[in-house]
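My questions all concern the structure below.
Shown here: the complex without one of its protein chains, the others still in place.
Which chain is which? They are A, B and C, in the order written, and residues in each are numbered from 1.
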């Protein structure tokens, strides 16, 4: 165990995996110096051949990953911010998500695309999106969203070893230091974690929203409401079993998602519950999400539109 | 009234609106000759200035619409197939969807992006996607999906007159001839239509799935199940009221959507019901959608993965 | 860069030359079959035929082995065959059968055989660019002198991703060959109407050596390919070839079933069908002139190829449809 924040945890996962497997390569804009800290020191350690600074050209970056993966490598394509996923979306949606299926399974595509997502940093509309809904709908892509330094490490190692294209999306800020296992620590993709047990209501939260959900559960506890908090971790495949079992126990569900509401992961989880846990539901399924807007710049406005602890608490109280 | 199929109906809407308003311009690859028939004859009628053949360059095409709209025009950007929306996704997601909001409402962006969607034509993975979920999540874009020649005309005219970016997505095949009003016929964006009334279950269907839902309702009628069939028409804004009122009446809901299931319009509608019509629901909310895959080529496989009448009937029968 | 113009192929044996001719003939005859079969509704999807461009794929691929990579376009049957793809499984794929190279999941626009270095036809114009760059990156890291070739159209040359690919490949000296097959049309628009300047010139500012060739002249195209492949194998970086050619058929076969008007003169088309323009007839003439084939040999070759095509069609026709459950194979796992 070491105490570290999220970016160093990501960095350690990258180092361990690149040490382990020579076929893992990484590239991105300023990957060498590392704008956000995930890739710091990698170029010095693994050389400019395996860790490449690219020009600014997201279209070829995302497509190149597909070609390199088909030709035997395990590329990690670093896209900086979630919004630039849109810039390179063509090859993600039309090639990475489809090539295996449409060629009858001739290849596997062990690709990791990484980026940071979400607001809260006054980075405004074009640097604050939470774009996973678009990715989740593509059909041929896995999506993971770690919530902590520990899960960031465990899921990244799993993503790198996965034979499918995986989007690896984390919050832009590095969070608090916490204990992260040193050794070969893998969190399986597709498995959610129950962070707090409770019998009154299930709160499913994603990535940056997990901490807020936990905080909300502490507030709720004080007024006698025992919430079960699920850290979803993987958005696709989604751990339906953990969600459904929890809802069967609690009978109530609130989903907290920093994505815009329409066709969000929250919508999808609500749909799963309304289908597969229907008979256990005692009250409406609620979503705490972002409205049909872009993330504004001014902190006071950003705070208005991004779900906060109070929103979660109030939503739960509406139901109980 | 005239009898016409969908493509001619679209064509007539374009002619009427371009006649009416000189600021309406249209461009796309082969817009002059028209691959799919929507724009046939427009270049001859309105000239090469207002109806332009573009090079193949979806990135600039989608972005150019934003600039031209901000500068006072009402551009219609024809993107051929839904999959090429991904190719031009950057400006759609980062500019069209955000520019009004992030500049504090300085401008309106009266843009229509059009494309055909869906499978059923053995056009395979890269020409058969139903990409509206990604668009619906962008926050600053309207999405309409007509289901018939009549709604194709009425919604296109509304889309052209709308001051927001609107995605106008229709099936690739032109359907059967039907009666279409000749005069200035507008269908308001955001309004669903109840095609068949019924008390036992609500079936919400989108675009190419509407006809199948109607057919399914006829089959169900024979066994005494009276389904209410809703043609959603607009996906964003979504007509929550019509859906909720119907579910309040029937107590049951099935959504039929040709998009892949995860984060689909179907998921979102299920989520709305699980929230706002929860107390009326008598059974699980079911989705009839496409799995996590790309649309395959062979018709026999395509038929397996795209929802059909039998799937709808069986799903309804599971519930009643 | 200039093509080393010998105007002969005397470094190739007669057998080899005949084999290359046969490959062109095989592409031609496969496509001709598909043309007539599509009108009969013999298979489900649409086909974009390579007729008139055969010299390009065949001459380039003659310099490649199965370890090298190619990526192709929606007009991809010719590249598939030229790179050694199996005609039976290609035909079965187009017929949507279980025995198809993609098990009936891909169809005409996605015929691929990664084991043979064929990264596939591609339905997205410009979509092969990323695949080819990625394979070239892999090749350069493998250090085994493998090369990667991206075939793309004149229309595709207007996609920005080309510029990104040129910049990256030149920067990293990737063993990549750009082959722009300028067949003069982007769907139904003469490409000159949507293209500024000359395509081949676009590579120059990136420091990429360029070759502009008559793509219907097998010899010229073969020699240009030899040069480009040599550069790539010797780690000298990318080369850009613009091969002028002509799309003899419609953009998509049977297009007048839906187009409302014509878009080019039949005279223009006829000019390109003539002996002095058609790449197959021109290569045939060369072989005649050099006494490598004669009428008898040609007839024999035609018969041979006819039976290969016939066999592939009967393989396709007689193959079973895909198992229904296979629709749910090959998903992410």
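We adopt the following convention: a contact is a pair of C-beta atoms (placed from the backbone, for glycine too) under 8 Å apart; a residue touches a chain by one contact, two chains touch by 3 or more.
Predicted model, so just to flag it, every value in this text is computed and none were measured.
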Task: Missing chain: touched chains present in the view - done: A, B, C
- [ ] May I ask which residue of C:70, C:125 or C:163 touches the chain that does not appear here?
- [x] C:163
TODO: Sort through C:16, C:198 or C:271 and give me the one touching the missing partner chain.
DONE: C:198
- [ ] Decide which residue listed in B:8, B:28 or B:75 touches the omitted chain of the complex.
- [x] B:75
Task: Full-complex contact with the absent chain, from B:6, B:64, B:79 or B:316 - done: B:64
Task: Absent-chain interface as seen on subunit A, which is shown - done: 29-30, 32-35, 37, 40-41, 53-60, 83-84, 87, 121-127, 291-294, 296-301, 304-305
Task: Touch residues of subunit C, complete complex, unshown partner - done: 158-164, 166-167, 170-171, 194-198, 201-202, 204-208
Task: In subunit B, positions touching the absent partner - done: 25, 49-50, 52, 54-55, 57, 59-60, 62-73, 75, 90-91, 94-95, 99-107, 139-142, 163-165, 237
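In the analysis below, only the chains that are shown with their structure count from here on.
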Task: Chains touching both subunit A and subunit C - done: B
- [ ] Provide the C-alpha centroid distance between subunit A and subunit C, rounded to the nearest whole angstrom.
- [x] 41
Open item on the list: Centroid from C-alpha atoms only, then distance subunit B to subunit C, rounded to Å. What do you get?
Closed with: 36
Task: Distance from subunit B to subunit A - Cα centre to Cα centre, in angstrom - done: 29
- [ ] Find every residue in subunit B that makes contact with two or more other chains and list them.
- [x] 58-59, 83, 87, 124-126, 291-294, 296-297
- [ ] Please list all residues of subunit C that touch 2 or more other chains.
- [x] 100, 102, 104-106, 110, 122-124, 127, 160, 330-332
